[in-house]
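Taken from a larger complex, these chains appear in their original positions, while the remainder are omitted.
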């Protein structure tokens, strides 16, 4: 007995440590020869990338193993995986040397054909369903939807361009690509093109690399050298591709915190956000399927908008979707009014009754032909409702959405009033508008009008939709919605100069 | 020996896992027959509610057990609990079927008399002392204090109402109850009344439910169908009622983050907030009593304003209070000046010297009869001081409060100056004020005046009180306090239109 206990005392801590260190000491899986070659240098040169990748599932689970998981818990949505990729884990080479001919940024690198920019087309090998859904996601077109819309890109140009002072007046210089990439297109995604080659001295000798425009970028609507659209890494951060991270609200807040789309700010003052912040540390963000109540007790962004959810019995409550508006009947983001979601992810196709590339007329009339109909709106609301009902009664959910619908109506009205004031200003000559062949966005009064719908109406609607009222009153909402209109009206009374 | 060690290796991980999984695999306690009946369906229909409740103490500890805990650690403040509630845990039925006759929202539900809206009167069965204190808390009257004060509700109406454009001018339409509920009254609380009955198809067949106005809502000053005031769930989030959550600052930030009461923003740049954010993950938020230094090393909101605190020897430093201003000598929230706290939670009773429903005159003179006196102010500061002294020297604490008092004085002066400018504007006709039977809040210049006291003076005082100076300079404080006055003065020089 005396000899046994000391032995236990030595063994025990080891066991304990090995159990709990499990999370951080990564598991191992079979590497391809190509990935081994990559790691030979990059393990040392890029320790941050290597260790990050090592922590992710890609580093230890082969696609073959992934395919064995039962349907509802499976992370691979492709039915089949090419044979040569099945038996090794997903390492450097598996993504960065895939289909080299399709990638215009492919270059010779130590005997391998490597491309820098991994794209949704690469991810689709294993995650075909998500990629396909993402292709229908308005976000995947974020580059073109901004760039190819003359009104929106005109607004962006006024934001990103320069103003110089000359001859007693301001001169506007158009925005250059570098500034665009540092501003709107950081989130929207840049156009990545190969513009020649450069030779560089490296720690491993002289090497050639492609010169890429718009690089670096991981915007959600990036236009890739292989012609594909988007970047999965916008949300699924390289190189661990942690599900936990994608499911936490910080990921979305990278692009959805500003006054135009203040989802993160609203969430932070909502009851849901409070629960997440206070107790979320104890939740499980890794389980697939993701079980309401057991794995988490309040929604993150992903819960309501993206994730597959199951109930206590493992029955699916809602299906996973990467077409982010599948559960949204309204597009709260006013352009210039909140409106039913566009049918196509390519919103540059939309024309309103007046022929403008806007989903509504300046009067608020929706461009119906391009937007989902009432039936589809109802269906999407019902899908979202299923998420709500996991924790709320029918009465609660109904009451909530009635309130949101009302807020959409009133904020649209407050946008209309501001627009009417703006139209008077254009008529009276207090500002120069489209009729005078001038931008509707470049004068101080016009900027107040933009803030009315882009900042204050949007903020108020987000605050309503996500129950973060504190943001929707004095922080950036109704106080300003009303004050701004009064200031516009006051300015209109000033004599025309 | 060989046969023993392998056995240990099997048993060990189990022990370890069971010790550490304790937090998430809930304990069990005896359920009432009624609660069992509820759970029969709702366990499946409402997995989020069920699992959340299951994680809380209510789900496994009976009131009888709770009463056995020694005074300083007891969570039940009622001396006695009705016999039929003592022996089972606090489940669905214990709260939702309590005193059915008093609740006007009681309805027949599968043979039970259930009410939707659980109220402070329900919670008072076990938590009588907290409920009684909360009744004296100005927050419990947040609905009436806003609604019944013509000046405040007039301001709210201007924020929540609509503006339409007609006949070359703006027309103000009064705020409707739905918008109010989505805005100010989300935090202040709504008036919940029963307006008939609705019949609905459910998964369990056709059922009747009451129709409630102002629902959903969990505002701190909600007016309940049983006539009681407030909602404990505003801070003690349903259905786990986690003490940890109530003690963390995210709970308070639901309603105290906007520029009018920016406590959460100030905290986030304070040394206290930094310590919490960086190291708070290792603190104990569940212990009762709560031990300074041992359980936590910097204050959250609850530490300074609510919680019972004990020192290393277990001696009480400050008593728990749910009358939130027990430790506050000044009300920093300027209406329009910072002032000694009101005596009564019902602030709609207050009249200043000029007969206005304000705690101070427009000149800054306090409505003394309705406010606590110097002696009470000193007593409250001394109570707060005891909290500070756990970590700071007498010198430090004295210096801090001298600085705060000075900032109250100077920000009140900057409110006075803005008010004097406003009064000149009303006299000169640059704006229409009370003398012209017009709202003092509806014109652009008047809105600047409102921002002076409601946003900038308040923000500066909060930054001082909670030592978050970064917020009080350029973020939303002194820079604007001074700039705003200069802009008001400049506007006054413009010709009257």
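Each chain gets a letter, A and B, in the order it is written, and its residues are counted from 1.
As a convention for this text, a contact is a pair of C-beta atoms (placed from the backbone, for glycine too) under 8 Å apart; a residue touches a chain by one contact, two chains touch by 3 or more.
These figures come from a predicted structure and were not determined experimentally.
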Per this structure file, total copies of the shared sequence (2 shown): 3
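Operating definition for what follows: only the chains that are shown with their structure count from here on.
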Chain centre separation in whole Å, for subunit B relative to subunit A (CA means): 33
Subunit B - residues contacting subunit A, complex: 1, 4-5, 8-9, 12-13, 16-17, 23-24, 43-52, 55, 116, 158-165, 168-170, 176, 178-179, 181-184, 186-187, 200, 202, 209, 212, 215-216, 218, 237, 240, 242, 244-245, 248, 250-251, 253-260, 281, 442-444, 447, 454-455, 497
Residue ranges of subunit A touching subunit B (in the complex, touch as defined): 3-4, 7-8, 11-12, 15-16, 19, 268-271, 273-275, 277-279, 281-282, 291-294, 297-298, 311-313, 389-396, 399-400, 402-403, 406-407, 410, 413-414, 416-417, 420-421, 424, 464, 467, 469-475, 477-479, 482-483, 485-487, 489-490, 493
